[in-house]
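Note that one protein chain of the assembly has been removed; the remaining protein chains are unaltered in position.
Entry: chain A
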Amino acid sequence: MALDQSFVGRTYPPTEPYEVGREKIREFAEAIGDTNAAYTDAEAAKALGHSDVIAPPTFVFAITFKAAGQVIEDPQLGLDYSRVVHGDQKFAYTRPVRSGDRLSVTSTIEAIKTMAGNDIIDIRGEVHDEAGEHVVTAFTKLVARGAKEA
């Protein structure tokens, strides 16, 4: 089923702020086995010029992907999430995410394509802090595999 092209450019309302906690960063860093002290030791992070512990580069995906749920679950768009796989992912950072951040995500549908029976949707998630300053933009490409011929 081809998705409606008129959704391209649609922007969804900003999400309620997600507060980044020091222990959540630690849990994530431990889960990926990364012992970089900047993730767990505020003094080590400060020595690198950060005001508090920072998060690993891909940490923010949990926040942006949840926000992308507004798009994925939009009944008007009609994406079949049971057939969705993650195609590409990219992040462009103004600064690293850090403990204490209250982050809000604004999701926009950048592109919709149909290739070889698959629906491909590009979602851009702009992440801002409480002061309204840009932190990072997440670019997520999702591929909904076409239903197999019976």
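As a working rule, a residue touches a chain if its C-beta (ideal position, glycine included) is under 8 Å from a C-beta of that chain, and two chains touch if they have at least 3 such contacts; residues count from 1.
The rule we apply is simple: contacts and distances are computed from a predicted model.
Its UniProt record calls the unshown chain "MaoC family dehydratase", which is the correct pick from "MaoC family dehydratase", "NADH-quinone oxidoreductase subunit L", "Acyl-CoA dehydrogenase" or "ABC transporter permease". Among A:D4, A:E27 or A:D41, the one in contact with the hidden chain is A:E27. Taking the complete complex into account, A:P57 is the one of A:P57, A:G78 or A:G117 that touches the chain left out. Touching the omitted chain from chain A are residues 27-28, 30-34, 36, 38-39, 47-50, 54, 56-58, 61-62, 65-66, 85-93, 95-96, 139.
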